[in-house]
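Removed: one protein chain of the complex. Kept in place: all other protein chains.
First chain written, first letter: the chains are A and B, and each begins at residue 1.
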Amino acid sequence: MMEFLADITLLADSTIRIATPLVLAALAGLVAERGGIVDIGLEGKMLAAAFAAAAAAAVTGSPWAGLVAGVGASVMLALLHGYVAISQRGNQIVSGMAVNIAVAGLAPTLANFWFHQGGQTPLLTGDARFGAITLPFADALADVPFLGQLYSDIISGHNLITYLTVLLVPGTAWMLYKTRFGLRLRAVGENPEAVDTAGISVVRLRYQAMIIAGVLCGFAGTVLSTGLGAGFIRDMSAGKGFLALAAMIFGKWKPVPTLLACLLFGFVDALQGRLQGVEFPFIGEIPVQFTMMLPYILTVLILAGFVGRIQAPRASGIPYEKDH
Amino acid sequence: MAGASDKLPWWANSVLLPILNLLAAFLVSGLVIWGLGEDPLLALSYMVEGAFGFEEGISYTFYYATNFIFTGLAVSLAFHAGHFNIGGEGQAMLGGLGLTFAVFMVGDFSPFVSIVFAIIGAALFGGLWAYIPAYLQAKRGSHIVITTIMFNFIASALLAYFLVGPLQREGGQMPESADFPDSASLMGIHELLAAMGVSFEEGPMNISLLIGLACAVGVWFLLWRTRFGYELRVVGQNPNAAKFGGISVSRMTIIAMMISGALAGMMGLNELLGEQHRLLGNFTLGYGFVGIAVAFMGRNHPVGIVLAALLFGALYQGGAELAFEMPTITRDLIVMIQGLVILFAGAMEHMFRSPVVMLFERFAVRSAA
Partner (left out) sequence: MTNQALAIETRGLCKRFGDVRANDQINLQVKAGTVHGIVGENGAGKSTLLKMLFGFYSPNSGDILVNGEHVSFISPSDAMARGVGMVHQHFMLVEPFTVLENIILGAEGTRNLDEAKETARAALLELEEKFGFDLPLDAPVENLAVGVRQRAEILKALYKGAEILILDEPTAVLTPQESDQLFALVKLLKEQGKTILFVTHKLHEIMAVTDDVTVIRAGKIVALRKTAETDAAELAELMVGAVVVREVARERHADDQARLVLNEVSCSNEQGQRALKNVSLEVCDGEVLGIAGVAGNGQTELLEVVTGLRAVESGSINYCGTCVSNSDAMTDPISLRRMGMAHVVEDRLKTGVVESMSASENIILGYQREPDFVNHGVLKLKDIANRAEDYFESQDVRPRNPDLNIGSFSGGNQQKIVFAREIAREPQLMVIGQPTRGVDIGAVTKIHDQITELRNAGKALLVVSADLDELLAISDRIAVMCEGEVIGTMAVEDADEKTLGLMMAGQHLDAALAATAGEAG
């Protein structure tokens, strides 16, 4: 029983940890697509941010410098994608993919050039990372059965960005549904012409959406390399950007359902780590390669099971052209 | 052929624009190289020398190009049907698995039989790996971009499983298969040339290059000379009109993706039957993604794709030599160039097209006057 509880605790803790970058990236994709821009370059932005953050943190010893660098890199790429999609009216899927590939090449190149470690950045230690934060009274409550353990083992002990993410979900929802900007943003993803004739700049709204997406992805990448990990490794995003996209679709482009979807993905990822080496009745041990596949298979199942009337923002992916 | 764009002569569309795209990608990369403290022009000369300067280098250039012909054709065929096949990596991996099963099944019987079965195995497995995402897109509306990327990851894990499990070479700890039977091997081009009395340095370039070129011709014929190809292109350009014309969009999507997967799967012939003679983990090395760049640069036309594949083959071989001569620059830089080519040739088309069109119009006015 105790072992079971310990397992659950560990799983829950890992789930939150793993889900953090997913939630941030998914929110980024959500904001962009609500504004009408399809962004599959979440992966590339996360990777770029992870590299920039790790590099800056390694050089300055401060994770905050890392955060600034990470967000900066991600926003620049977001603006690039925005430029291609909005001003050049190019193919948004191709542009997103191009960013992913270009970053996958550029990041290790720069890493090798600056740090000579074959494409990695130096290991970050101690204060150079966003370390675990012990919430007030966590130690005191640790012995209180159930609720106390919940608080001290699962809720406490995460890094700053994770806690920030918890606030960002309702924050994004508030932005979308309770502010003037959110109304306009949702409008421009459904019917940009209506927004244009109402005298609001479609271009400006969409760039603003991309900047927000860039910031969110910047956080996602930064937490990857300076919060969850301790440095940048080639290809470290490992498909998280695409899992985030799937979560966003599963969550129907709404912040809270998207959060739940990301938690599900995080749970499965945490679970597969836990299942390695475990003996099952009849089947025996599941080969590690198969447990590794779990998150990806889940994504496919979700996308397959979810059929028909998923309504993406109506103008999503369609470049806006005024025949002036 | 697609309708004539009355604004530009064909050579501007098919040659000038891709060259401009490439120049832009090179320019940005050159800036990065210069930022890294190296001389971009020197880097370029190393690359050119490495790709074409000596016979073994040329052999490698064509060897890499062969991979890209297959994956470029794969991406482009799917594109003509209206879909973006990003799953080339996974489909190539499965193709490699398929040909491995085939050659071990045939054994050391006859080279011809081995190779035929290998081709079938590669194409079949690659096609099947593309079938599921295609089916899900056609029947369930699942976003094919995301599913194919997921399938890339799943393929990689699957391949890893086989290589440390059932297929693993005996006695070793390496994740690779036993050597293929001797007869399951593709002749090198240098051997072919030797048989014709021409001497050429030994290298990995092998007759799968000829298979690739044959596929290019086949794809061209299929797309522009057959009823099937016509229907495929209509589906890609206007699904409503396809339905009007009695063409089943979902069926065509699935078939096109399967052919695309089969082409990607055949990439394994080059690496595994031509050079490595065994199955290796992650042998695809990202070449599935290069196919995307090659398809765009080649304007989704087989002739362009072959040329673009050659160009990227030169980039990869030249890049290897460059990494040797300038240690600060790793092969990752080539991947970056690849991404830039996709950006300029794929997404930022208009940026190059508009000024060229304007230039031509001004030139036309002047010559008319």
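For this structure, a couple of remarks:
Quick note on the criterion: a contact is a pair of C-beta atoms (placed from the backbone, for glycine too) under 8 Å apart; a residue touches a chain by one contact, two chains touch by 3 or more.
It should be emphasised that the depicted structure is a prediction, and the values quoted were computed from it without experimental measurement.
Summary of contacts with the chain left out: across B:H83, B:R233, B:R278 or B:R299, the touching residue is B:R233. The chain omitted from view is touched by exactly one of A:W64, A:W114 or A:F181, namely A:F181. In the full complex, subunit A contacts the hidden chain through residues 177-184, 186-187, 190-191, 193-200, 314, 322, 324.
The chain not displayed touches subunit B at residues 1-6, 225-228, 230-231, 233-234, 237-238, 240-241, 243-246.
What we mean here is this: only the chains that are shown with their structure count from here on.
Chain geometry summary: the mean Cα position of subunit A and that of subunit B are 30 Å apart. Taken together, the subunit B residues at the contact with subunit A in this complex read 32, 36, 84, 86, 132-133, 136, 140-143, 145-147, 149-151, 153-154, 157-158, 160-161, 164-165, 289, 292-293, 296, 328-330, 332-340, 342-343, 346-351. Those residues of subunit A that touch subunit B in the shared complex are 40, 84, 88-95, 97-110, 112-113, 118-119, 234, 238-239, 242, 245-246, 249, 287, 289-290, 292-293, 296-297, 299-300, 303-308, 310.
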